[in-house]
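One chain of protein is taken out of this complex; the other chains stay put.
Residue numbering begins at 1 within each chain, and the chains themselves are lettered A, B and C in the order written.
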Amino acid sequence: MSKMPNYVSTTNACKLCKPLGASLAFRGIEGAVPFLHGSQGCATYMRRYIISHFNEPIDIASSSLGEKHAVYGGSANLKMGLKNVTAKYKPQLIGVATTCLTETIGDDVKMILAEYKDEFHTGIDDPLIISVSTPSYSGTHMEGFNAALKGVVEQLANGGEQNETINILPGFISAADLRYLKELLQDFGIAATVLPDYSETLDGEALNEYPLIPKGGTPLSSIRNMGRAKLTIECGRTFSGETAGSQLLKLFTVPLTRVGLPIGIRETDRFMDVVSEAAGIEIPEKYRSARGRLVDAMVDGHKYIFGKRAVVYGEEDLVVGLTAFLAEIGIKPVLCASGGKSGNMKESIANVLEGLGCEMPEVHENVDFYDIEERASDLDLDLLVGHSKGYSFARRQNIPLIRVGFPIHDRIGGQRLLHIGYHGAQQLFDTITNTIIAKKQDDSDVGYSYM
Amino acid sequence: MSKMPNYVSTTNACKLCKPLGASLAFRGIEGAVPFLHGSQGCATYMRRYIISHFNEPIDIASSSLGEKHAVYGGSANLKMGLKNVTAKYKPQLIGVATTCLTETIGDDVKMILAEYKDEFHTGIDDPLIISVSTPSYSGTHMEGFNAALKGVVEQLANGGEQNETINILPGFISAADLRYLKELLQDFGIAATVLPDYSETLDGEALNEYPLIPKGGTPLSSIRNMGRAKLTIECGRTFSGETAGSQLLKLFTVPLTRVGLPIGIRETDRFMDVVSEAAGIEIPEKYRSARGRLVDAMVDGHKYIFGKRAVVYGEEDLVVGLTAFLAEIGIKPVLCASGGKSGNMKESIANVLEGLGCEMPEVHENVDFYDIEERASDLDLDLLVGHSKGYSFARRQNIPLIRVGFPIHDRIGGQRLLHIGYHGAQQLFDTITNTIIAKKQDDSDVGYSYM
Amino acid sequence: MEPLHVLKEREPQIHRKGEAPFSIECNKDSLAGAVSQRACVFCGSRVVLYPIADALHLVHGPIGCAVYTWDIRGALSSGPELHRLSFSTDLQEIDVIFGGEKKLYKALIELIDRHQPKAAFVYSTCIVGLIGDDMEAVCKQVEKEKSIPVLPVMSEGFKGNKRAGYEAACSAMTRLVGTGDISGISKHSINILGDFNLAGEIWLIREYFNRIGVEVVANITGDGRIEDIKRSHGAALNVVQCSGATMDLATMMKKRFGIPNIRVSYFGVEDMAEALYEVARFFKDDEMLEKARELVRMELSTLLPELQKYKTALAGKKAAIYVGGAFKAFSLVKAFRLIGMKVVMVGSQTGTREDYEELEEITDEGTIIIDDANPLELSAIIREKDVDIFVGGVKERPIAYKLGVAFCDHNHERKEMLAGFHGMLNFAREVYGSVMSPVWQFVPRRVSEEKE
Partner (left out) sequence: MEPLHVLKEREPQIHRKGEAPFSIECNKDSLAGAVSQRACVFCGSRVVLYPIADALHLVHGPIGCAVYTWDIRGALSSGPELHRLSFSTDLQEIDVIFGGEKKLYKALIELIDRHQPKAAFVYSTCIVGLIGDDMEAVCKQVEKEKSIPVLPVMSEGFKGNKRAGYEAACSAMTRLVGTGDISGISKHSINILGDFNLAGEIWLIREYFNRIGVEVVANITGDGRIEDIKRSHGAALNVVQCSGATMDLATMMKKRFGIPNIRVSYFGVEDMAEALYEVARFFKDDEMLEKARELVRMELSTLLPELQKYKTALAGKKAAIYVGGAFKAFSLVKAFRLIGMKVVMVGSQTGTREDYEELEEITDEGTIIIDDANPLELSAIIREKDVDIFVGGVKERPIAYKLGVAFCDHNHERKEMLAGFHGMLNFAREVYGSVMSPVWQFVPRRVSEEKE
């Protein structure tokens, strides 16, 4: 999909840069420190951006390249940085992501890391070092996120005799989603490796001591075993190219099942069926009754929202899941947009809408908020569904914004939003429906006290 | 506490009537049908009122007294009603609550029920019949709720050898609260009887067949055993007179521990300590980490809400719990109001505020919304916290209403609001803080996209 | 399919068209223990008088009766909104023992001083009769002191059903009618009775009447005003909607002031058109009749094309109707027919034998006609007839929803204007918006069908 019309400039982008996604993914590994090989500003900007969502410290190290390194290469700084991080943080893993600077000057990171290991590794307590190529000019934060996971799996996982665990690659979901997912797997009684898992590292408790590295994250031992799992469930319908899941299949023949993000009823049904089959047990009562209550609630609320018209934007897989859910509850997604450009969003949306009697919305990849607003100006909208960055658009249109995903910069608790599963769908449903009710109530001259 | 000033008339009452509370309590018992002995209108009005909150069917039978019964007594209709309900619903229990009509005409319900049993009970599949005196003119729905529980316990529970279960009398909380409470008890691995339990009966799944009586509710067998429990935990600080808990102590010497509704951190801490001690195990990690995240979130959000001024209204125990929580997070409760008149609200509030450095708010029992608005008009408010009935007040004042408790008539999912425990406090905190942030953002000329 | 759960005593109140000669019992007291959807006398009175927006409505009784009727309806006012407040004497035990007259007196004085209403209605509740309060005397006393009409409404809940409440309300209004100045009223003038201005409907109806040259003297009671009701005897005709709510008042006005009345309905295009024609015919004014025809033509010429979209989608879907008064049911049957839907059940809380006979006449074979139904019966019928949408009030809503059936609120709580030509479009839209929602594919009823 191309932009419509084809503007050259970008205004208010609907995407973030690649190393940010990699940093988040690395943050979801136990004992890991994300490390950007580039100029100091990248790490600082991204930290600030991530902090404003999670309200949690996130230390991202940097090789802090200066002018001379651009000329002579960043090797020395990268090594010094790794050494310093190792000394101060005593990490189990350092996740090195490149930036456009180091990619452009042509640093051979793999080689530098090999040298570094030769030079500095003592054999005792040396951190693992993973590297991933993430120049900002070749993809969005989602590509960076997925690339980091792929890198981790390729560089860490081992094959061997199959065990009884499954791998879950849940995609870029919230900390609350991850907690929910882990509880769900526990309720199924199934041993699973969820990668990444920043549910604690980016949503931690109040502490007495500043943590060198926050506790939590996917254990390295589990990641090593991912090559021996009996199944990988990878959430996402818009992948293009190799992923952690496909590499686990290719390198270690771990069977791969791809499902969408479990958002809404049908996508959750699919996910639950896969998990249930893998676990060899029925879906537990807790989830069946949650589904029953969800359907009951959808019926209770359906009239308030029928036919409302929504724009959905954000990461492609999130947009696909949310679009499916909106259609399930009778809201018309009229425009689905992303700054990403996998090329797969339209087809994925067509797939998840099948059988719902919902007209196909306009689907646009590789767009910014200027495009979205321009396109939406004659669409007669009732609500926006997406992250905080749509606020000014929503404000101008005088329609509500349902905040989901990342980033949430103008509310607290973005990391605590639950999107997935029947419980997440319930929360989304209540939020959306009540937002529409509230607007009707507040806009009315009457001020009905029953709705 | 008396009204201020002492108006004779009531405008927009901040309470409901006694039989409504009894009906809700009866609805929380497995296989039970609530039955109002009075005119048809009472049952119908209350059903409608309850339906608008729960969005669930609630069948409340009525003896449908007519004019002649007011003269000759309602005995025949009561019996016929019981017979018909038995025939149609095949209930395990019928909970008969009187109304002002039958109390005023002087029906001796206990005697009528004794006659009825003599006349109609076959010994096979006869429902238990419980009765409770609930004239609208002597107390609010909370008194009716508590009276029904007391009646149930007195008329059903048996003594005997102590077992390992505990009784929990959680007070009038939401269906989500009840589900949460049951999961919590399960996580503690403690066998407990929660009375009442309308978590399923008033928040059920979509169904294929209309249920004669919705599934769920506290099992009769458990209620019978309540006299043998090793402990009763009764939530509520404002009880006046005998309660189910005090009767279990008096009749069966079940030790009684009274705590407030577990709302906010400190009241939840108290509750968790009591449960933990009863269970003989530490508080599970899930709850400890939820508390840690809650404190972390409270810190993250504290500046948005510090010093905001709130009015809290509703049932006395709910008001006490919410007031405590608001003070914990730095919001000033300036006026706490209830239509109830236990006489204990002020002292209870003083107790829960102790050590929080919070000025004592105005506390008023036995007031209506006219009183509240009049009193609040010079209090310079930032928000209201209470049920839906404060909407018109909030609208006039142009301040947000944080909807909690019962009834929620202008939103969906009132039954799904979580108030209790650390998780409930987290949801309340996020809701309150984000509501205040949203107002600031929307009211601002700038329309900041970071807050 | 499981059989309909019907108590033996209830059988005579249910009729299946075509299965037997028509016969139905009705206007009976609700059966004890049957969980009727009916309310009480008090409810009937409140329904009728509630929309009078400049009057004080004081409920004399314990708090329940007042609080359950607080601002629960979609009855709009173009001016004062006193009707949206809930006033009560909140009787306490001590009042029950020693009597509530003094409290009532003080409450009335206090509230009249505070709100300066144009009149006060005082509703008696179950126990007021029992404790022997002389409401009449208190009202008279206050009326004298405050110089506004203070009208007792004898609405003790147990003294009959909702219908009795209508009578009590009409009887209270009777005291107002005839006390105002009727000079300057056009000879082509009417009162609108039995429309409660839900979502502003009466404004639309008044506009129609204005367009055909008819003056509306009083709204009784939607967006009602005391002064209008006082002079309503100056109208040439009473136009009465709804089965029974305000008929008693019309009857009285005929008796006392010789004002004839006609019964109409504003729901559905035939009935709406017929209402205008009947009024025009009454005035024997050809110009008016032509205007009415022109109005109907105009409205239909925009309405019908717009309806087509909904009709196409809804054709063949099945509806069940259960409403308070049977008169509304007639219109609904026709309205559904207009959008291509089949009515498979129709019932009411308070229909008369004549009402049910008429329903029998206008419905199709196999349609179930039911009086004073209860949740179990309604749910069994929903399943038996595989209903797509249920029309009723809030009490019926969860029954439909629990079983996965669409719903249209056609009662006093609704926020949608369903009357008139424009209302017909709203009705179609609302039915469409519920029936066509994708949520039904997830309800067990539909899921199990698919599996079959």
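Please note the rule applied: contacts are C-beta pairs under 8 Å (C-beta built on N, C-alpha and C of every residue); 3 or more make two chains touch, one makes a residue touch a chain.
All values derive from a computational prediction rather than experimental measurement.
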Displayed chains contacting the withheld chain: A, B
Chain not shown: contacting residue from A:Ala22, A:Met46, A:Ile223 or A:Val299: A:Met46
Candidates A:Leu16, A:Leu220, A:Leu248 or A:Met451 - the one touching the absent chain: A:Leu16
Contact footprint on chain B, counting only the chain that is left out: 265, 295-296, 298-300, 302-303, 306-307, 327-330, 355-358, 446, 448-451
Sites on chain A contacted by the missing partner chain, in the whole complex: 7-13, 15-20, 35, 38-49, 51-52, 54-67, 69-70, 77-78, 80-85, 87-88, 99-101, 104-105, 135-138, 140, 204, 206-212, 339, 389, 392
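Quick note on the criterion: only the chains that are shown with their structure count from here on.
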Taking each chain's C-alpha mean as its centre, the one farthest from chain C: A
Chain closest to the assembly centre - both centres taken as Cα means: B
Gap in Å, rounded to a whole number, between the CA centres of chain C and chain A: 53
Gap in Å, rounded to a whole number, between the CA centres of chain B and chain A: 40
Rounded Å distance between chain B and chain C, as computed from the means of their C-alpha atoms: 33
Contacts with 2+ other chains: residues of chain C: 70-71, 401-402, 404, 442-444
Residues of chain B engaged with two or more neighbouring chains: 52, 55-56, 204, 206, 389, 392
